[in-house]
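In this view, the complex is presented without one of its protein chains, the others remaining in place.
Let's turn to chain A:
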Amino acid sequence: MAGKTIVITSGKGGVGKTTSSANIGTALAMHGNKVCLIDADIGLRNLDVVMGLENRIVYDIVDVVENNCRLEQAMIRDKRYDGLYLLPAAQTRDKTSVTPFQMKELIEKLKEDMDYIVVDSPAGIEQGFKNAIAGADRAIIVTTPEISAVRDADRIIGLLEAEGLRDPEVIINRIRADMVERGDMMGIEDMIEILAIELIGIVPEDEGIVVSTNRGEPIALNDNAKAGQAYRNIARRIMGEDLPMMKLEKDSFISRFKKLVGLS
């Protein structure tokens, strides 16, 4: 097998890289792919809790590169899908514990029996970012509809291109249709025009993401959640399907009413 490696990155922190990595990985596995998620945020491990796998960790990525264990020993099998694995970050080490070269080697090995490797990048443009993109074939940039996040995304596009990662794609996360409609949030077209890159998905602001993170169950598992649908669509686009973008809907009167009286 010759798997594809996708790095999820952003520049700005807190825009949804880890959430996106967990959900894209889960949705890819849902479609029958063998997937390994790599948490490249060394020192600030998070992907394990978002996936609900935190209490299964024995070894981590630094143990692998330092030969304290074999790669397979550090890979944690997901609770829900047989073909889904997580290679956790080390929590008590720093970003320099792994080099881009080691990362590349590790990914080459994983590619032999994975369909997809999804790398969750740390925020910033320093060593952690360089490690995360080292073995990547494809990059997905996450941004939110805010000036600072889009600006950092633009910076990242330039850096990725300088590293030979051409044609990155973008996920616009935390879009609120009601705010776009009343003119208080930049719209999708505006941001795509400015960044001049391909859109691979839009993810609405969704409280369900907080709930699912609380439970350690990625929202892609939830058939009824909008954000879950959004991530399942992104996974299918990654697999090469040509799907139309999701329609952004304002909360209907009925659903607002339901929320008001506590029915949803």
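Basically, a contact is a pair of C-beta atoms (placed from the backbone, for glycine too) under 8 Å apart; a residue touches a chain by one contact, two chains touch by 3 or more; residues count from 1.
The criterion applied here is as follows: contacts and distances are computed from a predicted model.
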Under which of the names "Aspartate carbamoyltransferase", "Cell division topological specificity factor", "Transport permease protein" or "Pyruvate dehydrogenase E1 component beta subunit" is the non-displayed chain listed in UniProt? "Cell division topological specificity factor"
Any idea which of A:K4, A:R151 or A:K226 touches the chain not displayed? A:R151
Considering the whole complex, which of A:L44, A:V180, A:L199 or A:M239 touches the chain not shown? A:V180
Touching residue (missing chain; options A:E66, A:E108, A:E126 or A:D190): A:D190
Which chain A residues touch the hidden chain? 146-147, 150-151, 154-155, 157-158, 180, 182-187, 190, 194-197
